[in-house]
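Every protein chain but one is kept in place in this view of the complex.
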Amino acid sequence: MSESSQASAWSVREALDRDSLHEQYAEHDQQRESAKLGMWVFLATEVMFFGGMITGYIAYRDAYPAAFRAGSVHMLFMAGTLNTAILISASLFVALAVHAAQLGERKTLVWFLSIAMFLGVCFLSIKGYEYYEHWVDHKVPGPSFQWDGPDPRHAEMFFVLYFFLTGFHALHMVIGVSILAFIVYFAARGRYTPEYHNPVENAALYWHFVDIVWIFLYPMLYLIGHKHV
Amino acid sequence: MATTGQLEVTGYDDFINAKSGIKSWLFTTDHKRIALLYLTSITFMFFIGALFALIIRLELLTPKGDLVQADTYNKMFTMHGLVMIFFFLIPSIPAVLGNFLIPLMIGAKDVAFPKLNLLSWYIYDVGAIMFIYTILTGGLDTGWTFYTPLSTSFVTSSVVVGALAIFVVGFSSILTSLNFIVTVHRLRAPGMTWGRLPLFVWASYATAVIIVLGTPLIAISMALVALERIFGIGFFDPLLGGDPLLFQHLFWFYSHPAVYVMILPGMGVISEIMTCFSRKRVFGYKSMALAILGIAVFGFLVWAHHMFVAGISVYSALVFSFLSYLVAVPSAIKVFNWTATMYRGSVYLLTPMLYALAFIGLFTIGGMTGLFLASLGIDVHVTDTYFVVAHFHYIMVGGMVTAFMGGMHFWWPKISGRMYPEGWGKVAAAIMFIGFNLTFFPQFILGYVGMNRRYWEYASQFQVLNVLSTAGASVLGIGYLLPLGYFAWSLRYGARAGNNPWNAAGLEWTVPSPPATHNFDVTPVVTSEAYDYDQLPKDIVVPREASVVGE
Amino acid sequence: MTETVVPRKTYVAVWAVLMCLTALTGAVSFINLGEWSTVVAIAIACGKATLVIAFFMHLRYEKQRIIWVWATVSAVWLTILFLLTMNDYLTRGFLRVPGK
Partner (left out) sequence: MFPLWPTAASTISGEVDALYLFLISVTSAVTLAVLCLIVVFIFRYRHSKHPVADQVSGSVPLEITWSLVPLGIFMIFFVWGATIYVAEATPPKDSLQIYVVAKQWMWKIEHEEGQREINTLHVPMNRDVRLTMISQDVIHSFWVPEFRVKADVLPGRYTTLWFRANRPGKYNLFCSEYCGTMHSGMIGKVVVMDPVKFQAWLTGGGEMGSFAATGQKLFQELGCTSCHRFDTQGRGPNLVGVYGKPVLLDDGSTVIADDAYVRESILNPGAQIVAGFKPIMPSFQGIVTEDQLLSLIAYVKSLATPEEQEPVSNRPPVPKTAGGTEVQ
C-alpha cells in the first residue's frame, strides 16, 4: 500500500511539474501547438529522407522494369499484405490511444498503446521471417546472391533497394516501438492529462508517418510482379 | 539609456554571470549560452580547417608536389572542404548569431524547445569528434563531394566514419532549424507580425526551411555511401546497373541549397548592418523578404548545374541552366536594394559597416561569376577548375565569413556588454578585404587559363598567380587572427556598451547588454515596423572608456 | 481545451476503409493492367495515405494553417526531387549521342 501511495504521490508531483508551462510559453495551447508543429516539420524531414531512396527506386525501376518485376515475384506476398493490415491496425490503436489521452482515460490509453506496440513487434517479427526466407533463398545481395532469371544483376539491384528501403523502415519501426514503450511507462504513471499530452500526440504522429511509408513500400515492392504464387 | 559605471550595474543578472561553473554551461538551456557554446566549437573547427588551407596554399607555392605527398594533399583539400562547410559555415551564423538573436529579435524568452537546442549542440560535438577521429586515423581523400564509385570502392581512407560524421552533424542542423521554424511561428511577441520581422529573422527562417528539407538528402546519401562501403554492395554500384549520377543528384539536391544556407543568413546580417549605419529603413522591405524566400525555394530547383559535364541529358542541362538564371534574379534585387538603402541615408563608416560594404562588393563578384557558371557554354570549360574554386570562395568566404565577422562586430557589444576597439576593427576589416581579393581573384584567371582544381602538381606557367594567391592567404590569415585577439582583449578592457551603442532598431537593443537570462522582464509589445530609424536618435555615439567614467 | 475530439466511430470507420483498400490493391495486383498497374497501385496508396493523414493524424481538424502548409511542403519538395531527377533520366539519349 505504502509503495503504491508513494508512486501515486510521485506521479502527481510529476504531473504538476509537467503541467507547469515552460517559461517561454504564455499558455498551454501555445505550447501544444508548438510541439505539434515541431513534429510536423520533423516529419517533413523524414519524408525527404525516404524520398532520397525512393528517387533511386524510381530511376532504377524505370531503367530495368523487367528485372524489377521478376524480383518482386520473390516477395512473400501474404507476409507483406498481412504486415500492411497489422500496421494499419496498429495505427488505429494509436489513434484511439490519443483519443483516450484527450479524454483523460489513463487505463484505456495504456492498453491501446500496448496493443499497438504488440502489433509493431508482430510486424517486425514477420519482417524478420521474410528476411530469413530471402536469406535461405539466396536473395540477399552480395556474394551469396543466386538468380536463375535472365538478368541477375538488375534483379540484385531490386533486392538492394528492397533491403535498404525496408531496412530503414524497420529501423523506424524499432524507434517507434521504443517511443511507445516510453509513453506507456509515463502514461501508466499518470503523467498525461487532458491538458498535457503532447508527447502522446507527437509519438502518434510519428507512428502514423511510419505507417504511411509502409503504405507506399507495399505496392512498390510487393505488387509489381503480377503473379504471387 | 544611462551607461553607468561598473559598480552600478546591479539591477539584473546578465546571462553570463547568472550562474557560474562549468556545469552551468554544459547543462544550460539558455539560447544565448548555447550560442556561445557553438561559437567556441565552430571557432575551434574553423582553425582546423584553416590549418588545412594553409598546407594547401603552401603546397601550391611551387608547381612540383614537394611539400606533402599526393595522398596527403588530397586529404588536405577534402578535409578543408568538409570541416569548413559542415562544421563551420553551415552552423556559423545560424547556430551562433541565430541562436543568440532570434528570440531577442522577436521578443521571446527562449527558443521553442530549449532542451532540443542544447541537444543539437551536443550532436554537433559528437559529429565533430567523429570527424576529428577520422582526421587522426588517417583522414579522408574522397573530395568533399564523396563522388561514387571513388568513395565507395576505391579510396582506402576511413570513409565510413567520415560519412557518418557528416550524417550526425546534419541532425544537429536539422534540430536547430526545426527549433527556429517553430520559434518564429509560435513565439513572436504581440504585435510582431510577419511584416515587422527584422530581415535577419526572415533570412534565418528561410535558411531553416532549406536545412529541414535538404539535409535529409545528404544524410541518406552519406548513409548509403557508408553502407555500400561496409557491405560492398549498394545503390551506386555500377556492376549492378547502379548509376554514379544518382549519387550526384541526391548529393547536390542538398549541397546546392546548402550554398544558400551559407549565404542567406549573411544577407540577413547585412540588412541589419546597412540600415543601422545608414540610419534609415531598408529599401523595399517586402521585396527583400520575398527575395529571401525566393532564393530559398528556387535554390532547390537548380542543383544539377553542378553536373553539366557529368553525363546528364542535354535537355535537363538546358532546364537547369535556365532555372539557375531565375535564382540569380532575387540575389540581384538584394544587391541593388542594399545599395539603394544608403541613398539619402546618413552613413557611418564603422567596422560592421565596412564588413557590410565588403560583403556587397565580394558577393557581387561571386554572384556575377556564378552567371558565368550557369551559362552552359562557359561552364563546360571552367567547371572543375580554379574558376569554380574562386567563385564559391567569393560567396562563402567573401560573403558568409565577411557577414559573420560583420555580425560579430555589430552584436559583440550585445553579446559581451563591451565594445571592441574600433580602430583595430577597421584595420582588421581592411586586411581581410585585401587579403581575400589577393587570394582568390588570381584563381579566376587560373581557372580559365586551364588550372584544374584538386591538382597537387600543376604546370609551371601558373606559378606566378599561385604565389600571389598564397601571399594573399597569409594576409587573410592575419586578418582572421586579429579579431580573435581584440575580442578577447575587449572582454576585460573594452568600454561598456550600454543597451544600444549603435542606437540601432530592433528589440534586442532594448534590453541590457549582456541580456538577462530571461531576455525580457516584461513581454514587449511591438507597435512599429522593423528599421524605424526615424524614431531613433540621429547620431551614433560609440561608447568609449572615458565617457563611461565621466558620466 | 481547444482540441477537436474525434469520435471513436470515425477512427474505426477509417480503419475499415483502409483495410478494404489494402485488400483491393492486393487483388488488383493479380491483374496485369500493363502500365496502369503502377498507376492504380500508387493511386490507392495515395488515397490510403491521405486518409491516415486526414483522420489519424488529425490534419482534417487542424486549426493551425501552418501545419497544413508543412504537410503540403513535404509533398511538393518530394515532387521537385522526383521530377527534376527523372527529367534527366527520361531524356537521356534524346540526341542519340552516348552520354548526351
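Per-chain numbering from 1; labels A, B and C assigned in written order.
In the analysis below, a residue touches a chain if its C-beta (ideal position, glycine included) is under 8 Å from a C-beta of that chain, and two chains touch if they have at least 3 such contacts.
All values reported here derive from a predicted model rather than from experimental measurement.
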Candidate in contact with the missing chain, chosen from B:Ala18, B:Leu293, B:Met368 or B:Ile434: B:Met368
Residue among B:Leu465, B:Ala495 or B:Val511 that touches the chain left out of view: B:Leu465
Residue of B:Val68, B:Val126, B:Val161 or B:Val314 in touch with the missing chain, whole complex considered: B:Val314
Of B:Ala18, B:Leu150 or B:Val542, the one touching the omitted chain in the full complex: B:Leu150
Chain not shown, touching residues in chain B: 65, 70-71, 74, 141, 143, 145, 147, 149-150, 154-155, 238-239, 241, 243-245, 278-281, 283-287, 308-311, 314, 317-318, 321-322, 325-326, 328-329, 332-333, 335-337, 339-340, 342-349, 357, 360-361, 364-365, 368-369, 371-372, 374-381, 383-385, 445, 448-450, 452-459, 461-462, 464-465, 533-534, 538-540
For chain A, residues in touch with the removed chain: 64, 66-67, 149-154
Hidden partner interface residues of chain C, rising order: 95-100
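To be clear about the criterion, only the chains that are shown with their structure count from here on.
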Between chain C and chain A, distance of the C-alpha-averaged centres to the nearest whole Å: 16
Residues within chain B bordering two or more other chains: 185, 213, 217, 246, 249, 253
Residues of chain A touching at least two other chains: 33, 37, 41, 44, 47-48, 51-52, 55, 59, 63
Complex contact set, residues of chain C against chain A: 1-3, 5-6, 8, 11-12, 14-15, 18-19, 22, 25-26, 29-32, 37-38, 41-42, 44-45, 48-49, 52-53, 55-57, 64, 66-67, 70-71, 73-75, 77-78, 81-82, 85-86, 89-90
Contacting residues of chain B [partner chain A, same complex]: 103, 108-114, 116, 174, 178-179, 181-182, 185-187, 212-217, 219-221, 224, 227, 231-235, 237, 239-243, 246, 249-250, 253, 518, 523
Chain A residues within the chain C interface of the complex: 29, 32-33, 36-37, 40-41, 43-44, 47-48, 51-52, 54-55, 58-59, 62-63, 77, 81, 84-85, 88-89, 91-92, 94-96, 99, 102-103, 194-195, 204-205, 208-209, 211-212, 215-216, 218-220, 222-228
